[in-house]
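Presented below is the structure to which this report refers.
The excerpt is restricted to a subset of chains, each kept in its original location.
We just call them A and B in the order they show up, numbering each chain from 1.
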Amino acid sequence: MSERTLEELAGQVDGRVVGNAGVRISSVASLGQAGAGQITFLTNRRYRKLLADTKASAVIVGEEMDCPASQLVVKDPHYAYMRIVELLHGHRRHKATGISPHASVDSSAQIGEQTHIHEFATVRENARIGRRCVIYPGAFVGAGAELGDDCILYPNVAVYDGVHVGHRVIIDANASVGQDGFGFATHKGVHHKIPHLGRVTVEDDVVIGSNCSIQSGALQDTVIGCGTKISDGAVIGHGVRIGPGCLIVSQVGIAGSTTLGKYCVVAGQVGIAGHLKIGDQVTIGAQSGVASDVESGAKILGSPAFDFRPALEAYTLVKSLPEFRRTLKKLDQRLAELEANTKSRQIDSKTES
Amino acid sequence: MSERTLEELAGQVDGRVVGNAGVRISSVASLGQAGAGQITFLTNRRYRKLLADTKASAVIVGEEMDCPASQLVVKDPHYAYMRIVELLHGHRRHKATGISPHASVDSSAQIGEQTHIHEFATVRENARIGRRCVIYPGAFVGAGAELGDDCILYPNVAVYDGVHVGHRVIIDANASVGQDGFGFATHKGVHHKIPHLGRVTVEDDVVIGSNCSIQSGALQDTVIGCGTKISDGAVIGHGVRIGPGCLIVSQVGIAGSTTLGKYCVVAGQVGIAGHLKIGDQVTIGAQSGVASDVESGAKILGSPAFDFRPALEAYTLVKSLPEFRRTLKKLDQRLAELEANTKSRQIDSKTES
C-alpha cells in the first residue's frame, strides 16, 4: 500500500481537485466507512445522502458537490475509482512457487517464463502455457490445451483437452471449460452421446467466473470473445459464440449454437434458447427468457422477452389481472343490463307500433 | 448405530409414548419403508395415508393418531425426528488423517488441535484453522484466511485469501468463497477489472452448499450471517449482507450490495437485484424476481414479485389471458351493436320529431 497526495492522484486520473490538494491518501473505502486518509467515491445516486456525513479525506465525484471532504472531480468517477484502487492497493497477489515439485507437469508441456504452477496442479501432454501465468492448486490443464501470457487459473479450475485460452484470461475457482456439450442422438429409446469435435476458444482479456461451465462445440468451436466478462455460475452451451466486450452476469444460461454480437449485456439468470442470433449491444434484463432472434441495439426484458419499456409495463400489469377480471365481469353485467333494457324498449316499441 | 427403547427416545425428545414403550428401536426410516425395529415420522400431511399401513415399530407424530405402530407424541415432530436421527445414526464421519504428509500446509499457517488436513489439500501462508476441523482432499485455504473450530471443508472447496469463517461452518464440495465480485469499470470500450478490497465473512453455524459462489466485496465485506444455511448452486454477489438465520435455497442469485435481514426464507431459483434492502423474516417464493426493497414480514412471489396471495392469484390468471381477449372482443361487439342500435333509434327519434 502506497500513500499519495490527492493532487498526485488527480494527475493520474486526469481530474480536478476541489479543496485540499495536499491531503495524503493511503487507501480507498466505501462512502459510509471511509475516514481520515481515505478516499471514497459516489457513482450511485442511491448513496448521495451519505455524502454530507462522510468522514473521508476525499471523494471522487462526477461534478462538484456540497460536501465536507475534498473532491476529485473527474469525467468518469467509476473508472477513476478503479484506477485509484489499482494505484493504492493493486490486484490480488499470487504465491510465487515456480513450477512446484508437487505439481504434475508432463514433460512434453511447454511452460513460459515466470509462470507459477502450484502444488497439485496438473498440466498434461503437449499443453502450452505462456509467460507469467499462475496455475493454482488443483487446477487441471488438459492435453494440448493452450494458455497465453498472464493468465490465472484459480483453484480446481478444469480446462479440458484442446481448449484455447488467450492472454490475460482469468478463470475463477471450480469453473469447467471444455467438457462435451449436451448432445445426444436418441435412437430406439437410447440417448447416444455425440463425440464433440469442436473446442472452446477463450479470447484475450476474458474473465470466467467461479463454477461456470463452458461446453465444447459439437463441430464448431464455442467462442468467448475478446474482453468478455462472465460472472459466476453461468452455463455456455456448445457452439455458442459470444462477441467481444460482452458482460454476462451470474447464472445466465445460453443454449447451443446461439451467437451474441459485440458489447451485449446479459443480466442475471437470463436464459437464451439455442440457434438464435443476438445482435450487437443488446441488453437483456434479469431473468428474461429469450426465444427468438434479437436485433442490434435492442433492450429487452421478460420471459418471453420483448422491448424493455413496454415489457416492464406489461409484466407489472400482471399484478392487475384480478382487477381486470373483476372489471370484465362488471362490464358484462352492465352490458347485459343495457341489452335487456334495449330489448324491452324494442319490444315496447314494437308493441307500440 | 445404537439401540434404544421407545421410552428412552421419548425421554430424549420430551415426548409421550402411546403403545409399547419398551419396543426397541435401532434406526430411522421413511414412512413407506420402515419395518420392525425402526421408527418413522409424519410431518407432511401428503403422506398421512401411508400411516395406516406402516410396518414401523414406532412413529413420531404431533398428535395421537389411528395407527398400527406405537406412537411418540411430541410438540415438534420434525425436530424430534432430527434429534432421534442424531442419536441413532449420528452425523457424517470423517477420516482422521491428522495433517496428511500429502497435504501442502505452509509453515506459517496455524492449525488447531485435532484438525485433520487431508491429502492434496492446500493451506497457505498465515492461514489460521481452528480445532477439530476437517479439510478434505483438494480443498484450498488461501493466504491469511481464517477458519474457526469444528469447520468442515468438503473436497475441492476453494476459500480465497483473507476469507473469515466462523465456528461450526460446513462448506460442501466445489463451492468457491471469496473470488472477486463482478465489478468492472467500462472506459472507452474496455471493461477494467476493479480490485476487490472487501473480504467474505462467514459467521458461525453457516452451511454453504456445493457449487455455491460467494463473492468478495468491492470495498465492504460480503457477510453470511450466523446460522444462515445456503443450498447448492447459489451465487451471492459482492458486498451482499445476509442476516442471521436465513434459509437460501438452491440456485438463488443475490446481486451486489443487497442486504437481507434476519430469518428470511428465499426459495429456489429466486433472483434479487443489487443495492436492495430486504427486511427481517421475509419469505420469497420460488423463481421470484425481486427488483425493489421489501418490508419486514412480507411474503412475496412472482417475477416481478409482490404480495404472495394476490401474486399467486395474479400469476395463475395469466392462464386466462386468451379468454380475457375473447371476452374483450365479445364485449366490443356487443357494445358496437348496442351503439348502432342506439344511433339508429336516435336517428329514428330525430326523424320522428
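Miscellaneous remarks
Keep in mind that, in the parts below, a contact is a pair of C-beta atoms (placed from the backbone, for glycine too) under 8 Å apart; a residue touches a chain by one contact, two chains touch by 3 or more.
As the structure is a prediction and not an experimental result, all values here were calculated from the model.
Identical protein chains form the entire complex, numbering 3 copies in the structure file, with 2 of these shown.
Here is the rule we use: only the chains that are shown with their structure count from here on.
In terms of their C-alpha centroids, the spacing between chain A and chain B amounts to 24 Å. Interface residues of chain A facing chain B in the complex, by the touch rule stated above, are 27-30, 32-33, 44, 46, 76, 78-79, 81-83, 85-86, 89-92, 95, 102, 118-120, 136-138, 154-156, 170, 172-174, 205, 207, 209-211, 227, 229, 231-233, 245, 247, 249-251, 263, 268-269, 286-287, 303, 315-316, 318-322, 324-325, 328, 331-332, 335, 338-339, 342, 345. Listed in rising order, the residues of chain B touching chain A in the complex are 104, 120, 122, 124-125, 138, 140, 143, 156, 158, 160-161, 174-176, 179-180, 182, 184-187, 189-195, 197, 211-213, 215, 219-220, 233, 235, 237, 251, 253, 255, 269, 271, 273, 275, 289, 291, 302-304, 306, 310-311, 313-315, 317-318, 320-321, 324, 327-328, 331, 334-335, 338, 341-342, 345.
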